[in-house]
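The next block holds one structure in the form of structure tokens; read it before the comments.
Heads up, one of the protein chains got dropped from this complex, but the rest are sitting where they should.
Naming follows writing order (A, B and C), and every chain is counted from residue 1.
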Amino acid sequence: MKSAAPPVERRAQRRVAEDKWRTGLTRIEPNRILVRGYPLDEIMGRLSFGEAIYLLLMGEVPSPGVGRLMEAMLVSFIDHGATPPSTLAARNTATTGAPLRACVAAGLLGFGRYHGGDIESCMQFLDAGLELVREGATYREAAERVVAQSHEKGDPVPGFGHRFHTRDPRAARLFQMALELEVEGHHIQMIRAVEMRLAEHPDESGRVLPVNIDGAIAAVCGDLGIPPSIADALFVISRVPGIAAHAEEERTRQTPMRQIDPKDHRYDGPSERRLPERRK
Amino acid sequence: MKSAAPPVERRAQRRVAEDKWRTGLTRIEPNRILVRGYPLDEIMGRLSFGEAIYLLLMGEVPSPGVGRLMEAMLVSFIDHGATPPSTLAARNTATTGAPLRACVAAGLLGFGRYHGGDIESCMQFLDAGLELVREGATYREAAERVVAQSHEKGDPVPGFGHRFHTRDPRAARLFQMALELEVEGHHIQMIRAVEMRLAEHPDESGRVLPVNIDGAIAAVCGDLGIPPSIADALFVISRVPGIAAHAEEERTRQTPMRQIDPKDHRYDGPSERRLPERRK
Amino acid sequence: MKSAAPPVERRAQRRVAEDKWRTGLTRIEPNRILVRGYPLDEIMGRLSFGEAIYLLLMGEVPSPGVGRLMEAMLVSFIDHGATPPSTLAARNTATTGAPLRACVAAGLLGFGRYHGGDIESCMQFLDAGLELVREGATYREAAERVVAQSHEKGDPVPGFGHRFHTRDPRAARLFQMALELEVEGHHIQMIRAVEMRLAEHPDESGRVLPVNIDGAIAAVCGDLGIPPSIADALFVISRVPGIAAHAEEERTRQTPMRQIDPKDHRYDGPSERRLPERRK
Partner (left out) sequence: MKSAAPPVERRAQRRVAEDKWRTGLTRIEPNRILVRGYPLDEIMGRLSFGEAIYLLLMGEVPSPGVGRLMEAMLVSFIDHGATPPSTLAARNTATTGAPLRACVAAGLLGFGRYHGGDIESCMQFLDAGLELVREGATYREAAERVVAQSHEKGDPVPGFGHRFHTRDPRAARLFQMALELEVEGHHIQMIRAVEMRLAEHPDESGRVLPVNIDGAIAAVCGDLGIPPSIADALFVISRVPGIAAHAEEERTRQTPMRQIDPKDHRYDGPSERRLPERRK
């Protein structure tokens, strides 16, 4: 418990402007709300939610290309079905009749070291590799060394492998978009080198670990200059709709206080369909 | 404590398909993720985050007009500065060095009856008025009666009034968009009638209560056929980026374990600016 | 969003004592901590945790008898195995590697209308019955009427019935202690009358609904003059150790990111044992 009132002399000058604490996010005045300087009513209808998220977190309106990548990254994480522990925490909360906000909060708390933490660690992993490149190593050599370091520590290579997908369709799509939008940079080059390294050296079980969506987002964020802590915030933001949708479905389709067996469910939604032509 | 194992006979047939519980949101198969039937990698880059949120919660891809209103509603709530109690709960959590997801969860829990609950109650309020209209009352008469009912109960009129804004710029903008996109319907007509009623009869303090953003969203969601519980989910989703941005700013700009006085801060971000022309 | 800075004139006199907000719980001075007036270091070792909880919430040191009932009520809720949804929310959070405090928070959020809300509603239910008694009805008549009211509303009778126990051993023990400690009063008399009424009139399925621990605590709290909101706080406090123990066990005994089927577990702790003689 390290909390206390401030020393007296500090109280004395409490109202001096210099003593006020600062925020640079949103200015509130009567009938006027400025987000990073832009009137909120002006950006409504002009910036998408994804672009506004970028503006709020990064401080500037994204270029159209960066905006599209933001939307794609946010969409890529929007849901992963009923079995992630975060979603199950939210469903177990919803079955008690708790309000939606409590279900979503419980779901967010269902992230941790093994669930959603990979983006930040993969960004640090890629930066470690790029550090070696700056020191003169080739991407291939750098990849070899950082992978070896992970193995020595007994850590999995962050951003690679998925319990369920042998090829993560979200990662493939994100890299394709980064290519088309010409934002590929050193981080994507680095993760490609790591992917190649892992492909040449399957693990003991003979499996080749594919890049997962965490890895793809880590690389793209790195190339967009988005710092790890903001990338982590994007991940948290992106999954909220999925958690909310599951909590809402739990409340509306299931009986209260049920025992939720994650392995025992069945999908009964629409079967595979394509977007209308105008969307392509 | 009302939890228990299911009766034996139920266990016995646990694996019968009929006994499985159902979800219609997202289908997960190896290397294939279908959100409401659409391959997630196909909607990445084709649907915006806001449209994907609509798809996930409502089950269908929104029309372009509805999609734009979704984006605008999500953007309208994205942040309201450092003083909402939800934001302060998140900042007080961030100052302890807690991880971002914990700060965001604490912020979401900082919603309640007096903070963010107005959308749902305003939708019920408008529906009560529309019920009277269906029974033959004019909008003017219906507005008169539902306002009177709130006053008799001693309740504030939900969706009207703001501690800080005498004219909520977000509400005005949302109504303008609804008009332009031709989605105005009975709910907007109803809230307009209530607004007129309140304008003609100022409260004892002589103040005229303006529609606030909760009221505008309630009316627009009503006309879009979005049920109250989904409208509540949209509200929760829309504020997450703001809470996350404040938690992140707290962590990066302030000293840990500080005493946060909400009245004692100063905005030091960019001064008012306009969107680049191409955005208009 | 109804938050705002206070009007200017209020800021001006911010430091006037009368303008300060008040708390009557704990006084903090350098090297001195007074809980409800008692030096914290003096009550350490002299009041039990349960008695200190009563002091903090009710404002006075409980009599020895009331203190023993407090301990018993807190102990009665301490855990109910692995299947309550609150416990499962905590375990699903723990399996992700989240810190203990996040698991406990998720568990607490796993309380709601159907899970833990019964104490408050049962207290109101008993008070409604006692109101009738004050108006001249016998306990028997009052019980008959309040039960009928619940049935008319289609509500279950709060504080009665358990999915798993046909006779709740915790309720029986608590009533026995209240008898021995001579704190039985009108609320216990009222719940007894309701119990009798339900015994004489089994539900359609022929089951007789027994008092559950929520009902017993509601009645005892009523007779001790503990208000419903404090009784609700006691419930929240009492289950925290159980939730923490399950989160800790999940972390230490299970593999991370597992799929938790609540129906599929087995107890492997010590078999039934008695307390040492000195404890009886």
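Here is the rule we go by: contacts are C-beta pairs under 8 Å (C-beta built on N, C-alpha and C of every residue); 3 or more make two chains touch, one makes a residue touch a chain.
Not measured: the values here are computed from a predicted model.
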Using the definition of touch stated at the top, determine which of C:Glu144, C:Asp168, C:Glu195 or C:Asp214 touches the missing chain.
-> C:Asp168
Touch with the missing chain holds, among A:Ala72, A:Ala105 or A:Ile260, for A:Ala105
Could you list which residues of chain B touch the chain missing from the display?
-> 4, 28, 83, 85-86, 88-89, 92-93, 95-99, 102-103, 105-106, 109-117, 163, 256-257, 259-264
Contact set of chain C toward the excluded chain (per top definition) | 2-3, 5-6, 14-15, 17, 19-28, 30-50, 52-53, 56-57, 59, 61, 68, 70-72, 74-76, 78-83, 100-102, 104-106, 108-109, 111, 116, 164-170, 172-174, 177, 229-230, 232-233, 236-238, 240-242, 244-246, 248-249, 251-254, 257-261, 264-276, 279-280
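Heads up, the rule we're going with is that only the chains that are shown with their structure count from here on.
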Per the C-alpha centroid definition, the whole-Å distance linking chain A and chain B comes out as 22
Measure off the straight-line distance from the CA centroid of chain B to the CA centroid of chain C, and report it in whole Å.
-> 33
Here the gap between chain A and chain C, centre to centre from mean Cα coordinates and rounded to Å, is 38
Mind pulling the residue numbers of chain A that touch at least two other chains?
-> 5, 28, 83, 102, 105-106, 109, 111, 116, 257, 259-261, 264
